[in-house]
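Only one protein chain is missing; all other protein chains are in place.
And now, chain A:
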Amino acid sequence: MAESEIAPKFAPFIGMAGICFAMTFGCVGAAYGTAKSGIGIAGVGTFRPDLIMKSLIPVVMSGIIAVYALVIAVLIASDIGPPPAQNYSLFNGFMHLACGLSVGLTGLAAGYSIGIVGDMGVRSYMQQSRIFVGMVLILIFGEVLGLYGLIVALILNTKSKG
């Protein structure tokens, strides 16, 4: 494959960077959310072990952030191929970088908010059971931030065909 102006040799590098950013930033957010809310659950569990099952919700939500990042990383990876078979353009490279960054950084933001709300929410829930519905709503709104990043990344990804 001859190097052309629209498909230079370094284009796959930028696309791969998109995969890497999606996975690392998304997992940093998910890890922070899991760890921070895990601290809160450990604090609650020593006093009210019966509340552990309901307190695990922020941990499950952090897991979903990582699933979003995983989905986008798999999507991008399925579009990248070695040069003789596929002419990977620079546009695709930048687009995949944008996909990865949008899902990764929104995942980081969502994981951060889930961690803080999860930690404080379960501790408050231990003392006042009516907090639960509010806590779940706030957690859902925090997680929706990651979902927006996923939607933008999915829409961007449709541009690679054609």
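By definition in this document, a contact is a pair of C-beta atoms (placed from the backbone, for glycine too) under 8 Å apart; a residue touches a chain by one contact, two chains touch by 3 or more; residues count from 1.
We adopt the following convention: contacts and distances are computed from a predicted model.
Its record in UniProt calls the unshown chain "VMA21-like domain-containing protein", which is the match among "Proteasome assembly chaperone 3", "Large ribosomal subunit protein mL38", "VMA21-like domain-containing protein" or "Mediator of RNA polymerase II transcription subunit 18".
Here the missing chain is touched by one residue of A:V71, A:I116 or A:I131, and it is A:V71.
Touch with the chain that is not drawn comes from one residue among A:I14, A:V28, A:V44 or A:I57, which is A:I57.
The chain not shown here touches chain A at positions 49-50, 53-54, 56-57, 60-61, 63-64, 67-68, 70-72, 74-75, 78-79, 136, 147, 150, 154-155, 157-158.
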